[in-house]
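A short worksheet on the structure shown next.
Note that this complex is displayed minus one protein chain, with the remaining chains in position.
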Amino acid sequence: MAEGHVMQYKTVRFYLNGRDVEKTVDVRASLTDLLRDDFSQTSVKKGCEVGECGACNVLIDGEAFNSCIYLAIWADGKHIRTLEGLLGPNGELSDIQQAFVDEAAIQCGFCTPGFILSAVEILESGKEYTDDELRKLLSGHLCRCTGYENILRAVKKTMYRRLGKPMPAD
Amino acid sequence: MSKSVGKSEIRVDAYEKAAGRAKYVEDLCGRNTLVARILHSTVAHGIVKSVDTSEAEKVPGVLKILTCFDAPQDRPFPTAGHPWSTDPKHQDVADRCLLNRHVRYYGDDVAVVIAEDEVAAAQGVRALRAEYEALPFVLDVQEAMADGAPQLHQGYDHNILAHTSIRNGDYQKAIAEPGLIRVEGWYDTPTVQHCHIENFGCYAYEEAGRVVVVSSTQIPHITKRVVAQALGLPWGKVRVVKPYVGGGFGNKQDALYEPLCAWCSVEMGGRPVKLICSREETFVSNRVRHAIRSHIVSWVRPDGTYAARKLECFSNQGGYASHGHGICAKGMGAFPQLYPCPNVECDAYTVYTNRPVAGAMRGYGIPQAMFAVECHTDDVCRAIGADPVEFRRKNLMPVGFVDGFSKNELYADTFNQCMDKGMAAMDYVRKYKAYQHQTGDVRRGVGLAVFWYNTAVWPISMESSSCRMVLNQDGSLQFQTGETEIGQGCDTAYSQMVADAVGVPFADVHVITRQDTDITPYGTGAYASRQTYIGGFSIMQTAQALRERILNIAHEQTRMPVSNLDLQDGQIVRKTDGRVLKSLGELATESLYSMEHSQHITAETTAQIKSNAYSFGCSFAEVEVDIPMCKVKLLNMVNVHDCGRLINPALAEAQVHGGMSMAIGYGLSEEEKFDPKTGRVLNDNLLDYKLSTMMDHPRLDAEFVENYEPTNPFGTKSLGEPPTCSGAPAIRNAIFQATGVAVDRCPATPHVLFEAFREAGLIQG
Partner (left out) sequence: MYDMKALYEAASVADAVALRTAHPEAQIIAGGSDVLVQMRAGKRAGKELISIYGIDALRGVSLDGEENLRIGSLTSFSHITRDPLIQKYLNVLGEAVDQVGGPQIRNIGTIGGNTCNGVTSADSASTLHAYEAVIELTGPDGVRREPIRDFYIKAGQVDLRPGEIQTAILIPKASYENTFGHYIKYAMRSAMDIATLGTSVNVRLTADKKRIDRCRIAFGVAGPVPLRAEHAEAAANGKEISAALADTFAKTVLEDINPRDSWRASRAFRQHIAVESARRAFVESVRLAGGEL
């Protein structure tokens, strides 16, 4: 039982929020561990550690991934974005973050970072989605506070704002 | 005076949370904090004979193993998040130890491994070998009450933790009235879990000879007391800190693992130790909602009035007392009030079983009670051919009703107003008519349910709140209360109240959200939907004290009589001519740095609250039932609440959405399942436990009726828990209208519907 693991480390080089970074990591680490422990990206939350809640979601090469079930070594060569990376140089909120604030889409705040990053992937597609499509695209995140209602509205409003179209009435 | 109250101010913590800067427990503890992990029992009931630690000790990185043989067994402590009672008869049942030799559910705490990192801790736990003398176990609440059932705790005959009754009028005599129609039903509600997205976690260390616990808790001051009781320390030796909390919903209204974590740190010489629950532990070894089985018999006159009613409810407590009988008793208390009837018999039993421990959960017994009562109301309507809305209008608590015990009064025609608003939003009348007498595979239905809820805990328990305000040199101020922000938004509502009560702009009010029992004035925490109601008293009282000090200082500085002065919007105003004499900032700066009479301007008061308020409302649901597929699709849902005056309409609406979502899960999908052979929870994860996703919801409509609550300084009352209370029976009643099948249990999963539809002959198979 106590047979120790063969310690292995690997140096990974990747882009974190646009910055070229390098770190030698324990191969056993998840991407959540790497981002939280080595880069202080504490917006990456741990809610289940098995890919069922979406709190640890980050963008890897533009797509949403649960970083808890993604090995840290796989980050090598990737472009990784976290919620911290959405802020402007002086801490300004991006439009989607501001929409979460304005629409009262935040309560306890624990699912918020993951949701916002999925929203970023949706918004950056430049497409117009129906409510049902948005619900599906955001369905990989669990929230216990909001009933999802205002989260959906925040994403939808930002989508229409970016598309330069008025938001249709419910 | 109202400037901020009533406005949809942006949450005071919204920026931190949207920017990812809000720090929760696990974000705060240092990287080198030791990791504690628990060995949980693999029998539902038994005696631990031994724990072999030899292999675990060899795991590199394992520093210490503490077992139930190390933990004191003669110093049991209570865990419920209730105010301490100085009357021993009113104290919560003390039946917990740090680790248990007599284990009472599958998942009980047997040993703990303290290691340098999480992998070593996990390996250490896997290497432990516990031997048990297995005892017979019982999972069902009524089986646990039967003669010969396994006994969980000494001194609780038939495992009955408590039994209380209500007797009004003469039930036996009343049922002899000729022509009565008897309607009887049994209604079952499931074991569900809170599922806050942040699991419970804490870390502990010693500083200057005292134990500090940083915890994701709703009740820092109560937890301080419980940690001290559990460790046998003077209460002043413990300090509890609450940072941002990722939801609680009642689970964190208990001392969970703070005592164990604190003990681990003490045993490690005060080194920091963290104990962060996994999701699996959250499902099994934290707290759950009581599964309650209710039996209702109603004797109804053909004219649609009640002659006599009877309720028995059986509440499944699980292995330890936690909040105990309070939950079932609260539900029973609603019964004679919601539909007043002169002849009522009620009995509530809370019973130990070998299931996970039930504690507080959003609604505190009312979702269970409303499921039973409001399903039954529609059963009665069906039996006598009454319209569900008209029947309720006729029988619900009338305006002017006063409850003798709480002295609560229904001041407004709340139920009718809420139902009217909900019917309009749902287009109920048209739909109800259209959905009568359907045939075919796919059918629709609408249903409603009302709820009764009581704000806060007076007169069952002490109610008080303390508040401190400290003025800055610029005229802005900090304030603190002991009531806890856990995501629900009370910090924002409080800030609005403070702004108006003191007379400063909302932007000049700074809430200290991080609570620290060394610094934060005493308050019992977040529960019973009490924050805005109870906190409002101490905020108003402290604001008045602060204003008085400020105006006295203004008098010193301006020589104007106090009676001619006012503080409005951060300005000292002479009331007689409206002239602004100086800003509050100028006053504060001058006061603080005065060479003659330097003063630091603060106020702190405690308000004891000996009142309480009803908070009522209703839910409407529209469903589409695919009979062959045994599936319900929720098409529309409306909740209407009268929570008095809305402090922040946008946050109130958001809070209702969340409660509706929880009610949807309760009605349709959520339940913990148990292996009958072992007592193990089978679905202890977010994949197998069916919390609704965004795709499982329709648009949620939250509506309000605002009747100013006269007992509260801000005219407000509870809203946190009420949205969870009536959704599930509304869904059930909608399914009932659609199919004619009365499903007397929730959740109405496809498995339950399959059996019900088969029995009703709607499907073969």
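What to note about this one:
Chains here go by letter, A and B, matching the order in which they are written, and residues are numbered from 1 within each.
Throughout what follows, a contact is a pair of C-beta atoms (placed from the backbone, for glycine too) under 8 Å apart; a residue touches a chain by one contact, two chains touch by 3 or more.
For clarity, every value in this text was computed on a predicted model and none was experimentally measured.
Touching the missing chain, out of A:L16, A:V44 or A:L71, is residue A:L71. Within the full complex, the residue among A:N17, A:Q98 or A:S139 touching the omitted chain is A:S139.
For the chain missing from the display, the contacting residue among B:A425, B:V470 or B:I763 is B:I763, taking the whole complex into account.
Interface note: of B:E55, B:D117, B:D516 or B:E586, the residue touching the hidden chain in the full complex is B:D117.
Taking the complete complex into account, residues 117-119, 122-123, 126, 628-630, 669, 673, 675, 682-683, 686-688, 690, 692-696, 749-751, 754, 763, 765 of chain B touch the chain not shown. The missing chain lies against chain A, touching residues 3, 5-6, 8, 10, 26-30, 33, 49-52, 54, 57, 63-66, 69-71, 73-74, 118, 136-142.
In this section, only the chains that are shown with their structure count from here on.
Across the complex, chain A meets chain B through its residues 1-2, 4-5, 28, 36-37, 41-43, 45-50, 52-53, 55, 82-84, 87, 91, 93, 97-98, 100-102, 104-113, 116, 135-136, 138-139, 141-152, 170.
By the touch criterion stated above, chain B contacts chain A in their complex at residues 8, 10-11, 13-24, 26-27, 31, 55, 58-60, 119, 123, 126-127, 194-199, 244-247, 249, 278-279, 486-489, 650-651, 653-655, 657-662, 685-687, 691, 693-695, 697, 699-700.
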